[in-house]
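For this view, one protein chain was removed and the others were kept in their places.
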Amino acid sequence: MSGVVGARRADARGWGPLLRGLLLRLAGAVFVLWAAATLTFFGLRLIPGDPAQALLGGPGSQASAEALAQVRAENGLDQPLILQYLAQLGRLATGDLGTSYAQKNSVLSIIGSQIGGTLLLAVLALAVAWLIALGLALWATRGGRIAAAVGSGLEIVAAAVPHFWLALVLVLIFSTTLRWLPAVSTSGPAGLVLPVLTLAIPLAGFLGQVIRESVLDALAAPFTLSARARGETENGIRWRHVLRHGALPGIALSGWAFGWLISGAVVVETVFARPGLGRTLLNAVQLRDVPLVVGVVLVVALGYVLVTVLTDGASRLADPRERAA
Amino acid sequence: MSVLPEGSVAAGWSGAAGSAGSSGPVGSAGSVAGRGSRRGRRLGLGVGQWVSLGFLLSLVLAAVWPGLLAPGDPLAIDPRAAFVPPGWGHPFGTDESGRDIYTRVVHGAAPSLVIGVAATAIGVGLALVLGMLAALAGRIVDFAVSRLLEVLFAFPGLLLALLVITVYGPGVVTSTVAVGLATAPGYARIIRSQTLSVAASPYIEAAVVLGKSRGRILARHILPNALVPVFVLVTLGVGQAIVWAAALSYLGLGAEPPAPEWGAMLFAGKNYVTSAWWMTFFPGLVIVLAAAATTVLGRALQKRGVR
Partner (left out) sequence: MPLRHRSSLLVLAAATTASALLLAGCTADGAGTSGGGSAPSTPVAGGTLTYATGFGEPTCLDPHVGGNMPQALLGTNVLESLFSQDAEGAIVPWLATGATPSADGLSWDVALRDDVSFTDGTPFDAAAVAANVAHMKDPATESSTAILALGKVTSVEVVDPTTARFVLTEPDSALLESLAQTWLAMESPAGLARGMEANCEDPIGTGPFVVDSWTKQDNVTLSRNDSYNSSPAGAAHEGPAYLSTIVWRFIPDPATRFAALQSGQVDVIDEMQPDNVVTAQDAAASGGQLGVLTGALPGASIRLELNSGYAPFDDERVRKAFIASADVNPGIESLFFGTVDRSYSVLSSSTPFGASFEDDYAIDTDRANQLLDEAGWTGRDSEGYRTKDGARLTVDFPISTNQSIPAEQSLFEQIQATTKDVGFDVELHPLDLSSWYASLAAWDFGVTSAIYTKNSPDVLRILYDSANIIPAPSGYHPNHSHVSIPELDALLTTAGETNDQAERADAYQKAQKILADGAYVLPLYDHLQKIGYSTRVQGLSLLPTLQLPYLADSWVQQ
C-alpha cells in the first residue's frame, strides 16, 4: 500500500506491470501536485484580504484607486477567478511559479534561497531523531525491565512534548542560563544545535516507540531463533537481523515525519530566527502572497512525493520479504 | 478474533501521530502471533498505567467540575498581584494580569480536553468513512480515496490548519476542526488497511461461505473488528490533538483570550519566559502529562487488546 500510487505489490510480475506501476506512480504524483496547487489557490482566495493590496505595500496601504486598478490588471486579478486559476495552472505547467506579490521576486528564487536551511534542519533533525530512537530502543530492549520501563517512559514523554515549548525550555537552559549555545541561528554549527534538538526530540519519541516494538518482535521472531541456532553472536544478530527488522516501521514513519518536520519548521524557524520555508510560508499566508504560498506548497508536496518513493525503496532494501516479491 | 489487531494496531499506533502507517497489514503481519502470546500473559495495569489513569481521571474531574479542584475564578484579574512566583497563595504562581495559574490550568482542562477529544472525533469520524469506503467500495472508489489521502498527506498539517483558520477566523471551534482535518488522512489509511485485512481474514471468508448477507457481514464482523483498534487510536490521538491544538494557540491561532486554554496560556507566557518561567512551565507540563498519560493508557489498551 505504500507509495504514491499504491500499486498492489502482488501484480508486480514482469516488465509490463512494472512499467505500468511506474506510470501510475508518476500520474499519481502529478495528480497530488495539481490538487495541492488547486486547493491552495482557492483556499487562499477564500481568505479575507485583497491580493492587490499584498502587491501594493501590504495590508492597510493607502494605495490609490488607479494604482490598485493597475496592479489588478497587470496581474490578471480583474479576471474571473476561474480564468485566474487556469492562467496560474498554465504557468505552473510550464514550470513558472510566478513572482511573489510582496517580495517582488521570482518565487523560484525565493524558494531556492530558503529551501537549503529547512532541508538541512529537517535532515539533521531526522538523523538525530533516528540516532536517539535507535540507541534508546537497543538499550531499552537489552537492559532488563527497568531499562525497558525508563526507555518507554522517555519515549512517551518525548513524543508528548510540544516542540514550541521544548524550544523555549532549551533556550532558557542552554542560552539564557548556561550560555553554551546561541539562542538564534548563526552561520556556524553551534546555532543549529538547539533548533535540531527541538525538532528531533519529539520525533525520536515517536520513532523510538515504533522501533522498540518491532525490535521486540524481531527478537522473538523465528528468524532470530534460527540465527541463534546457527550460532551467530548476539551482536551480530542485533545488527544484521533485529535492527533491520526494527527499522522497518521507522522507515515507513519517516515519510510521515517529513510533513511533521515541515510543520515543526514553521515554529522552530520563527523561534530561532532561522531562514527557511516554514517561516516563508507563515509570512506569505499572512500577507496573502498567493504565488509564494502556492509555490511553497508545491515544493513541499513534491518533497513528500519524493520522500515516499525513498522510504518505499528503503523498505524494500531493509525488508527481505519485499525484495523477494 | 485474536488474529487481527495486534499487528495492525501497532501500525495503527503510528497513525495516531498522524502517520501513514504505510507498512500496512502485510508488513507487520508476520510477527503478530509471537508478540501477541508474549503480551497476553500480563493483563494487569502497571504502576505507570495506574498513575496515568489517575491523572486522566483528575483531568476529567477538572473538566466536569473545575470548581471542586479550584474554587476561584480563572478570569479574575488582579494587576497588583501580577507575576507572583509559585508559593502558598498561588501554587503555580500568577500570570501577567494577576490571574491564578493553578485555577486557570484546572479550568483549562475542559476546553483543552474538549478540543482534544472533538478534534480526534472529527479526524477519526472522517477517516472511518473514507477508510471504509476505500476498503470496501471497490477499486475505483479505493483509487479515488487513496489519491485524496495522498493529497491531504502532501499538505503540511499546519498549513491546512492555517488555511482553515484564516478563512474562518481563529477560535476554539476552527482550531478543533483544523486539527481534526489535519489528522484525518493518517487515521483513514490505517482504517483502510485494517478493514482490508479484516475483510481478507479466514473468518470473513467463512462467513461468506456460510452464505451470510453482505450487510450482516459488514455490521456483525467487519465493523466491530475494524472499530476496536479505532478505539485505541482515539485514546492515543487525543493527546496528540491536544498538543497540536496547543501549537495553533501558540501561533496565536487558537482559543481567543482570555480563555484558560493550555496552549493559549503558553502563548501568553512565552514572552515572559525569562522573567516568569512558571507561566509557561505549568501549562506546558500539563500538556505533556496529558498527552503522555493518554499514550500510556492507549498502549495499555492496545496490549490487552481485543481478546
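Letters are used for the chains, namely A and B, taken in the order the chains are written, and counting of residues starts over at 1 for each.
By definition in this document, a contact is a pair of C-beta atoms (placed from the backbone, for glycine too) under 8 Å apart; a residue touches a chain by one contact, two chains touch by 3 or more.
As the structure is a prediction and not an experimental result, all values here were calculated from the model.
Considering the whole complex, which of A:67, A:149 or A:309 touches the chain not shown?
Considering the complete complex, A:67 is the one touching the chain left out.
If the missing chain were put back, which residues of chain B would it touch?
75-77, 79-80, 82-83, 96-98, 166, 169-170, 252, 256-258, 268, 270-276
If the hidden chain were put back, which residues of chain A would touch it?
47-50, 52-68, 70-71, 100, 102-105, 110, 113-114, 168, 171, 175-176, 179, 182-186, 269-276, 279-280, 286-288
The rule we apply is simple: only the chains that are shown with their structure count from here on.
Please work out the Cα centroid separation of chain A and chain B, and write it as a whole number of Å.
Centre separation, chain A to chain B: 21 Å.
How about chain B: which of its residues touch chain A in the complex?
My answer: residues 10-11, 13-14, 17-24, 26-28, 30-31, 34-35, 38, 46, 48, 146-148, 150-151, 153-159, 162-163, 166-167, 186, 189, 192-193, 239, 243, 246-247, 250-251, 263, 266, 270, 273-274, 277, 280, 284, 287-292, 295-296, 299.
Okay, in this complex, where on chain A does chain B touch?
Those residues of chain A that touch chain B are 1-4, 6, 9, 28, 31-33, 35-36, 39-40, 43-44, 46-47, 149, 153, 156-157, 159-165, 168-169, 171-172, 176, 206, 209-210, 213-214, 216-218, 220-222, 248-249, 252-253, 255-256, 259-260, 262-263, 266-267, 281-282, 285, 297, 300-301, 304-305, 308, 311, 315, 319, 321.
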